[in-house]
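Dropping the structure in here first, questions after.
One protein chain omitted, others in place.
Entry: subunit A
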Amino acid sequence: MEISRIPRVTRRRFLKETGLTLGAAGVAPLISAPFVSSALADTKTLTIVQWSHFVPEYDKWFDDFTKDWGSKNKIEVTVDHIPVANVAARAAAEASAGSGHDLFGWNGAGGAHLYRKFLVDVTSLVESVEKKYGKVSVIGRQIGYNQDDKTWSAFPDFYINFPSMYRKSMWDEIGMKPDTWDNVRIGGAKLKAKGHPIGISLGHSNDPNTTWRGLLWSFGGALQDAEAKSIVLNSKETVEAVKFVAALYNEAMSPEVLSWDDSSNNRYLVAGIGSLIVNPISAYRTYQKANKKGADDTFVMEPPKGPARRIMGGASEFYGIWKFAKNKEGAIEFLKYYADHWPEAFKASEGYNNPCFANLVPKPMPILSNDPTSTPNDKLAVLQNSDEWSASPGYPGPSWPAVDEVYNDFVICDMMAKAATGAMTAEESVKWATQQAEAIFKKWHGKT
């Protein structure tokens, strides 16, 4: 009688059989690779990554738009939306790995100039769009354009403006309009006494970085000169601006602004507490959805005028095509098509995305000139000319890696906050910020 026995698993046998299995598993992809890759080659793809838009409907429109373009051109398009805070790390990872998406959408500071050596020159694309739709605005030119060799590293998509939003009934009650920074301070102090302070963040995020730069410029101060050669921060104008912010903070704001992130001022307005914020219109759109009555009482106006000029920071958005992209031609073709349909993007963003090319959305612009959801309908009309008062972080010069690092280290915000909280005098605070900026500029001047 044959007795079946379970064969004994020896150490040697275990190693032998495991090795064979692993070997087979390793070889399988190699054998099948030629067949799989030829199958993949028949399907063209285009991969895009960009930040999750603050207006969710825009992302939905963009996904449908790309899918439609893909089906017309027999290209499978994939769009990945990532949180805005992850954009920088994602770009660094893709550049380091030399692999990733074909088209990369940057938000705000950084990107196009920092990754210049990794990006396809899109000068001819930008020039062709300029021919069709007019010149690129100042804010559109500040990040993607390389002054030294007159080339474009990235395609300017849109910019986000930062207008003022104020509660009309509150300001009417004190008989004032927040059209100048002085009026914001004086009126803000009165409204703070009534429980409605001004709400401008002094924390570490994009909004204060943008807003306080705007205030600095409106007082005649700036971080660097127009050629980006030297730092001009330590000036009488900057000291005046910092003194003003200290007064504004102490008279018209509450200490909670020191802890705020980018959405805090929106909530402050929607909660019915804040009497004025400086923010993209996403705050107003949120308010409309949350409380129509409160939103109707919220008016949008140009940013307050300072002693020198009316100007405010803005955030530019750019598309870069990696040199290692698998479908560079597809990416360029997509951007051409996208530019030709840009007014649709404008509408989908509910007027949040502002055009970088002069005639991309002819005036009167849809939505902004006549917004059926707003009372009155022309409430947002003032935003049609926001390119006249919007600038990127490097203003009056271009943005470049040193300007970005000053931005990412929150030097300008902290300069304002140190004086506002009394940790330093305005003069000391400006001196501190200048030292910080000088160290960063010196470092980058040796590296660029």
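Operating definition for what follows: a residue touches a chain if its C-beta (ideal position, glycine included) is under 8 Å from a C-beta of that chain, and two chains touch if they have at least 3 such contacts; residues count from 1.
Basically, contacts and distances are computed from a predicted model.
Not every chain of the complex appears here, and the one that does not is recorded in UniProt as "Sugar ABC transporter permease", selected from "OB-fold protein", "Formate dehydrogenase subunit gamma", "Phenazine antibiotic biosynthesis protein" or "Sugar ABC transporter permease". Contact with the chain that does not appear here is found for just one residue of A:H81, A:K243 or A:R267, A:R267. Checked against the hidden chain, the listed residues A:V49, A:V79, A:L114 or A:I143 yield one contact partner: A:L114.
Of A:S205, A:Q384 or A:T425, it is A:S205 that touches the chain left out of the display. Although one chain is not drawn, the whole complex shows that of A:F104, A:Y395 or A:F410 it is A:F410 that touches it.
By the touch definition given at the top, subunit A reaches the unshown chain through residues 11-12, 15, 85, 88-89, 92, 95, 110, 113-118, 202-205, 254-261, 264, 267-268, 271, 273, 401, 404-405, 408-410, 414, 417-418, 421, 423, 436, 439, 443-444, 446-448.
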